[in-house]
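All protein chains but one are shown in place.
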């Protein structure tokens, strides 16, 4: 059902979402909580897979591209969740979204960037998609990613 | 009972604590854990509500004002918790406090800023207020807030 909703929004999940750059795994489930590792905007269906957006939001790339990056992080997270859970219908609700924006010290529009992730969750999951959140600035992010987002989900 | 303690400390909670700047909600409860969204020092009883303190701690504003900001974040979180739980007496204990300080790369006194939040929780809740914590520097924060703090609570 959720996958139909995702398709109807013109979104395609990845069968093989980005692999981890280290000795960690994309998702750990403990009790009825799933902790999803920090996602960066890697596009796995480019050859080779690459970080689609790079640099500091508001400086190297536009706010709009930062938002697209946040959206791609979310799609990667959902792809990992589908793989780990078998079906996204097992998600009871989103608990927490932590969004980190790679930006200069003068940047103040973190909310606008991470809203793209939050809005997408609510569009797809409705009330179940409404989550607690933190958004803040990071002086730098792995691989010069503009955004990194982690998620906690109740299943 | 806890509310009496809060009153006795001369603290007044807000009936309508700050609303979210995006598609997220202030608190999500999963099992017996409540995740509170990152709080910034918005003063809701000013007209219009505004971020009471702004800028980088130790540069734009003093350490003392940074501490006041951390205190206001905590009061906002408690106000949200009271609204969500009906009563603060339902809190079994504080689990985790994550405190982010907007500051320059040379700043090192993050603990002193976030201690203001930690101390307040212990003053109000006693042993139940003692929590795990992380404190660190953010290169920037939403709306140029000097501090952002999130909380996890066991109910």
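Order of writing sets the chain letters: A and B. Residues in each chain are counted from 1.
Note that in this section contacts are C-beta pairs under 8 Å (C-beta built on N, C-alpha and C of every residue); 3 or more make two chains touch, one makes a residue touch a chain.
As the structure is a prediction and not an experimental result, all values here were calculated from the model.
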item: Touch criterion as defined above, residue of B:62, B:87 or B:111 at the omitted chain; value: B:111
item: Subunit A, residues in touch with the chain not shown (by the definition above); value: 20-28, 30-31, 35-38, 56, 98, 100, 102, 104-105, 138-144, 148, 150
item: Absent chain, residues of subunit B that touch it; value: 31-33, 93-97, 103-111, 114-115, 118-119, 121-122, 130-139, 152, 154
